[in-house]
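Missing here: one protein chain of the complex. Every other protein chain is in place.
Naming follows writing order (A and B), and every chain is counted from residue 1.
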Amino acid sequence: MNKSAALSAALASVFALGIVASPVVAAAEGKEKCYGVAKKGANDCASANGSHSCAGQAKADNDPNEWVFVASGTCEKMGGKTAAPKKG
Amino acid sequence: MKSHPASPTGIGLRQPHYARVLEERPHIGFVEVHSENFFHDGGAALRTLERARGCYPVSLHGVGLALASVDARSEAHVERLAKLVERVEPEFVSEHLCWGAVDGVHFNDLLPFPYTGEALALVAARVNALQDRLRRPVLIENLSAYVQFRDAQMSEAQFLADLVCLTGCGLLLDLNNLYVNARNFGSDPMDALEQLPMHAVREIHLAGHAVTEYGLIDTHGSAVCDDVWSLLAAVRRRGVCAPALIEWDTDLPELDVLLAEAARADRIGAVADESNGDRHVCAA
Partner (left out) sequence: MSALLDAQRRFAGALRSAQGEPAMLPLLAGDTERNRGLLGVYRGTAVANANAALTLAYPVCRQITGDDYFDALARRYWALAPSTDGDLNRYGHSFADFLDRFEPVRALPYLPDVARLEWSVHVATTAADAAPLGGEAFAALDPDALAAARLHMTPGFALLGSAWPIADIWLQHQPNAAGGLGDALDIDLGQAQYAVVWRDGLRVRVAALSAGAHAFWAAIALVGASFGDAWAGAAGTEQDFNLAAAIEQAITCGWLHHIKTRGQEQ
């Protein structure tokens, strides 16, 4: 099959979809309340000072020069298969 | 002397309360949000605000314009605010008396500055430009400040009184901020109240603070304290009917706690018969 014939076949497959395909979003939006999806605003902290949940700490010392931190989140659950992927 | 109700109290509307407020529609006077959280083209947060606007008057409270920043570069910010104002047609648009950015860095905090003639000219020009662009008056809020400047030429209250005269802006009187400053700097909060033009107050903020080794810090993370309730009563005795707002941003409690605080504010009515004693008259 030459290229233009292959393209024709591919295009034909799209037309075969016809108008059957339609976005399923509209239906989902009716069920989904906007306020159930809305995320917290990033600017709420900016109106207050030294808060606990926003600030974590009221007083900041300087950044330690040494990097003494060890990642201890879900990276551990992804462990075991940490070999670098084969580059192509 | 007769007491009459002030305008009904509102609450700060934050994400954890979106669902309950929109589904139960509690009896409150208005809701207030931080303008910058809705500087979007679309999405769920903006849709939620539009839904809230269908149920309540909305107050847009800005935290990022930093009006007193000499090096502000805020044209884009003002345009985003103007677009939002057009979209939600808010009851109030407010900002803080603070600076926040210099040399291209924004600290996203409400920072104090020396109250000088130079600063007054700058802030007045910014407020005038903002009101021209939005084609409506804005409210300016007094600040919680933890430091004071040696070179200050006037008090914050005097600065605000002059700003009202120069721009015709309204005041958002934050009684917790007033109280925090008075306690931290060893002054009487009533003195600041005397200096402020009560006739310009359009909204009152009520919030909680934290007591720390550095003094009182404005955390918006607890109930309004008794002394601040007393200040509200004092303001109401001066005939100020402007609505109060319960502002709570950190360690946010159940909605019922905010509603109870709002109901308490509603019970402190304004006194009609006593002239407000406002001696502030702008020079011709």
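Keep in mind that, in the parts below, contacts are C-beta pairs under 8 Å (C-beta built on N, C-alpha and C of every residue); 3 or more make two chains touch, one makes a residue touch a chain.
The structure displayed is predicted, hence computed values, not measured ones.
Note on the undisplayed chain: of the listed residues B:Ala66, B:Leu97 or B:Ala200, the one touching it is B:Ala66.
Checked against the hidden chain, the listed residues B:Gln148, B:Gln195 or B:Ser222 yield one contact partner: B:Gln148.
Mapped onto chain B, the interface with the missing chain covers residues 36-37, 39-47, 63-66, 68-71, 74, 77, 80, 99-109, 111, 113-114, 116, 118-119, 122, 146-152, 185, 212-215, 217. Residues of chain A that touch the chain left out of the display are 3, 6-8, 10-26, 28-29, 32, 34, 37-43, 45-46, 49-51, 54-63, 67, 69-75, 77-78, 81-87.
One rule holds in what follows: only the chains that are shown with their structure count from here on.
For the pair chain A and chain B, the distance between C-alpha centroids works out to 35 Å.
The touching residues of chain A, when paired with chain B in their complex, are 33-55, 58-59. Contacts from chain B toward chain A in the complex involve residues 14-16, 18-19, 22, 33-34, 36-38, 43-45, 47-48, 51, 61, 63-64, 108-110, 144, 146, 207, 210, 212, 214, 217-221, 247, 249-252.
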